[in-house]
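Shown here: the complex without one of its protein chains, the others still in place.
Chain naming follows the written order as A and B, and within any one chain the residues start at number 1.
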Amino acid sequence: MTESKSTNIILFSGDYDKAMAAYIIANGAAAYDHKVTVFHTFWGLNALRKDGKVEAQKGMLEKMFGKMMPRGADKMGLSNMNMAGLGPKMIKKVMKKHNTSTVPELIEMAQMQDVNLVACQMTVDLLGFKKEELLDDITYAGVAAYLGEAEDGNVSLFI
Amino acid sequence: MTESKSTNIILFSGDYDKAMAAYIIANGAAAYDHKVTVFHTFWGLNALRKDGKVEAQKGMLEKMFGKMMPRGADKMGLSNMNMAGLGPKMIKKVMKKHNTSTVPELIEMAQMQDVNLVACQMTVDLLGFKKEELLDDITYAGVAAYLGEAEDGNVSLFI
Partner (left out) sequence: MTESKSTNIILFSGDYDKAMAAYIIANGAAAYDHKVTVFHTFWGLNALRKDGKVEAQKGMLEKMFGKMMPRGADKMGLSNMNMAGLGPKMIKKVMKKHNTSTVPELIEMAQMQDVNLVACQMTVDLLGFKKEELLDDITYAGVAAYLGEAEDGNVSLFI
């Protein structure tokens, strides 16, 4: 019996470029038969948001957070050279030219490769996300579950 | 004999939300009997500052750094949606509503759980911090000490 290797990524950032790096590594590791988990916390949860507006019962603060945060990976900004939204447009233009997969495509690919997409329950509650706003087929868990995987893992990254 | 697992976190960031993530993981790992070290370097040192003004002999540049940097975790900004200080207020409001521990509380909890809080000596010197400005019961060490722990560790993160 050969034990499979494992890669555990915490995606904390809500930046398009960092989510792209996270999902390229996740897909690469899955292709090499790693057991892969991407644990989305804080702003990284935005990558899991569905892109349309979803009706959900919320308090006022949660509504404000919901409005101000990007709905899905495609709407996220860049960590660098964002230039009020011009940067993401430029990056997407060169990505298209080079036939590079977009972040929503990389997430879909990860789901097809059985990468475990986890939403951090604590920050889901804190930022007031409702399950119907986030992608289907994801799991909800806490830091204990993350540590359970990562402590025996091979590659652990905080992005 | 079972060897205990270990988690080694470098806290580089001076953002409230990132410090919160770091200390939630640190406390979680300590609860699972990991040997845990949080190695504070650069802006992460601000999490270790005492919150009042502390008199200390300093050069002019060091005084300027000291003035411009937040005094303690409670005064740090957010990595995202900081909105000139409104973001941290909003986050703290929802944290209170959800009974989530604040970062200063998480740090205290970590100290009670014997998490090893380390201040990077090189950046302490560089940014001109004096020992009397930082929390008591922390240790001062360099990259060699960090590597000594992390190279045999289970989870290593740069936050």
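Basically, contacts are C-beta pairs under 8 Å (C-beta built on N, C-alpha and C of every residue); 3 or more make two chains touch, one makes a residue touch a chain.
Being a predicted model, the structure only gives us computed values, none of them experimental.
**Q** Out of B:32, B:140 or B:158, which touches the unshown chain?
**A** B:158
**Q** Going by the contact rule already stated, which one of B:7, B:27, B:41 or B:100 would touch the omitted chain in the full complex?
**A** Looking across B:7, B:27, B:41 or B:100, the contact with the absent chain belongs to B:41.
**Q** In the full complex, which bits of chain A touch the chain not displayed? Write them out.
**A** So the residues of chain A touching the unseen chain are 5, 7, 17-18, 21, 24-25, 28-29, 31-32, 34, 79-81, 90-91, 93-95, 97-98, 100, 154-159.
**Q** Name every residue on chain B in touch with the hidden partner chain.
**A** Spelled out for chain B, the touching residues are 10, 12-14, 41-43, 61-62, 64-65, 68-69, 122, 125-128, 142-144, 146-147, 150-153, 156-158.
Here, only the chains that are shown with their structure count from here on.
**Q** Go ahead and align chain A to its copy chain B using Cα positions, then give the rotation in degrees, nearest 5.
**A** Superposing the C-alpha atoms of chain A on chain B needs a rotation of 120 degrees.
**Q** Roughly how far is chain A from chain B, going centre to centre by Cα mean, in whole Å?
**A** Once rounded, the distance between the two centres reads 25 Å.
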